Each structure stands twice: as structure tokens, then as C-alpha cells.
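A single protein chain has been omitted from the complex, and every remaining protein chain is retained in its original position.
Now for chain A:
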Amino acid sequence: MPVSQLLQVRDLQVEFRTRDGIAKAVNGVTYGVDAGETLAVLGESGSGKSVTAQAIMGILDTPPGFVTGGEILFQGQDLLKMGREERRKVRGRKLAMIFQDALSSLNPVLSVGYQLGEMFVVHEGMSRKDAKAKAVELMDRVRIPAAKERVGDYPHQFSGGMRQRIMIAMALALDPELIIADEPTTALDVTVQAQVMDLLAELQRESGMGLILITHDLGVVADVADKIAVMYAGRIVETAPVNELYKAPAHPYTRGLLDSIPRLDQKGQELYAIKGLPPNLTRIPPGCPFNPRCPRAQSVCLTDLPPLYDVTDESGAPLPGRGSACHFWKEQLHG
């Protein structure tokens, strides 16, 4: 995988020290994203996709969560080695995040204009009055109708889609270089979801920022991503450019996910279902963590943890950007 310039996460490890034992949420995640690029991180609940994002932003709940290894290089600098104050300056100004649930991420007793303006007051030392004008500008930018009249309204006065736009506005406020969007449309209805994703894509085109889109929705990913990292039990099990992943997945888990979603444009018979459940993170099975659910599992899978192999085509020529953490990726990909 070529080294990405904007953000490069290397062998990141995060664990949660809980009463029931140590939950290994992230076990050696490596991924990168460049300016103007959209990386989708795909995974089910508990796969570690959100925890990785929290570690990048530096908003992990510590304790119980601890980063125990790895590097997070942002424009060449390791965020994990920065001091608190230094990191706070990067966050918001260069790195911003959009959360899933806009209603609980906004303060209900402050007007949205105040909350948007706060970005400028805190980071740029602007006066309240100027900040308010900036807030109106931002609301316009995310296409909130009648921004001037609505700048004094409170979060509950907006619909779900509008609130998510305000979250996007807040993330955009200081023109960050990278935005991490954690399930930005999961709580929204499909027609509103389409509006919000379109807006996000358009803003990205305008500003050339990098985008990490965290989601479990294979449909949303297909619509917007350039490349994909699939996570399972705290590891990346497959990476690929978006078209290739859907056409020919090189990991049995990805294959299973693609087969188990009902399709709008076709009515099949019985759905393929991946058997069993994702593992308990305090007791990840030895070998490949997917082995108890895998239709291809052999004895080697029960003992040896597969690294992220470089994937090649049938002639052995490398396929750039493709990797699979399966001992049998060749069989999976080439049959």
C-alpha cells in the first residue's frame, strides 16, 4: 500500500480495561487517506471502526480505553506523541469529526448559532458578534434555508436532517484537512440520507479535504467511497478500491457480508447468512478471529493469525491497494 500523505495509521492497538477483562478493541490497524480521497471503514458493531476513529481524534474515554501501541501520523507528525495542548490545536482546526446522533451531540440549551460560533471564539479568538455572522455563513454553506432567521434557534427546533447539517457545518467551520464521519446518516431516513451524503460529497469536492467514512451500510459505501477497509474483531481483514471489492472480494467475511444483504434491484430466494456471532473481544479466538464462522476454515486458520497479505491477480502481478487477511485469499479470489 502506498503511504498516504495526509493521515497514516500504523499498527494501532487499543484496549479497554474492564471488570470482565481486557477487551482488545483494535488489534493492529493500518490505514491511510490522502487529501481529496474518501476511505470507507466498513464493519459491524464491535469491529473497532469507531474506536479507531476516536483514537485518531484523541477523544477515547481513558480509562477504560488505552492506546497501547502504534502510530497515528497526521501530515507526518505522530499525534500520539503530542502533548495535550498541541493536540487540541490540531483537533477542530485540521481534524474534525461528525457523529452519528446529532441530537445528543448538540447542546440542547444553547442556540445552534452560539454552538457554531464557539468554534471561532475558541480557536480564533473572534468576538461573539463576528462569530455569529460566521455561523450564518456556515449554515448557508450546508444549505439550511433561512439561515439568518434560524441562527438563534435551538437544536430541538430542527429536523433530524437539518441537525445533521449543523453537525457538518460545525466540522467544516475551520476548514479542516480531514473529516471523520462516524455513521453520519444511520439515524436518518433514506430520502434525507441521500440529501446529506450528496452535501458531504459536494463539500469535499469544493474543499479537497480527506474523508474517512465509518459505516456498516454497504450501499452508502458503494455510492461515495474511493477505497474501503473492512474491519472484523479489531483488525482490517480486507482493503481494496471500491469497485474491485464489490466485484471480487478476497476475504470470506467480505464475501459473506455482500451475499447477506437483500438487494432492492433483485428478489432472491433465501438470503445467505454468515453463521454464528462476532467474537467477544475479551476472548478473541486464536488464529484467524473469523475462523469459527468461516466456510473455508482449515486447521491452519485455528492456529495462525493471517497477516494482511498483498493481493495479486492470477498471473501474480500486484493489485495496488488490495490486501486480504486470509490464508486462502487466492482460493477466495481466483476460485
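Keep in mind that, in the parts below, a residue touches a chain if its C-beta (ideal position, glycine included) is under 8 Å from a C-beta of that chain, and two chains touch if they have at least 3 such contacts; residues count from 1.
What we mean here is this: contacts and distances are computed from a predicted model.
Peer 1: According to its UniProt entry, is the unseen chain "Acetyl esterase/lipase", "Dihydroxyacetone kinase-like protein", "Dipeptide ABC transporter ATP-binding protein" or "Cytochrome b"?
Peer 2: According to UniProt, the chain not displayed is called "Dipeptide ABC transporter ATP-binding protein".
Peer 1: Considering the complete complex, identify which of A:S45, A:S299 or A:S315 is in touch with the unshown chain.
Peer 2: Going through A:S45, A:S299 or A:S315 one by one, A:S45 is the residue touching the chain not shown.
Peer 1: Touching the absent chain: which residues on chain A qualify?
Peer 2: So the residues of chain A touching the missing chain come out as 44-45, 159-162, 189-195, 197-198, 216-223, 225, 242-243, 246-247, 256-258, 260-265, 267-268, 270-275, 277-278.
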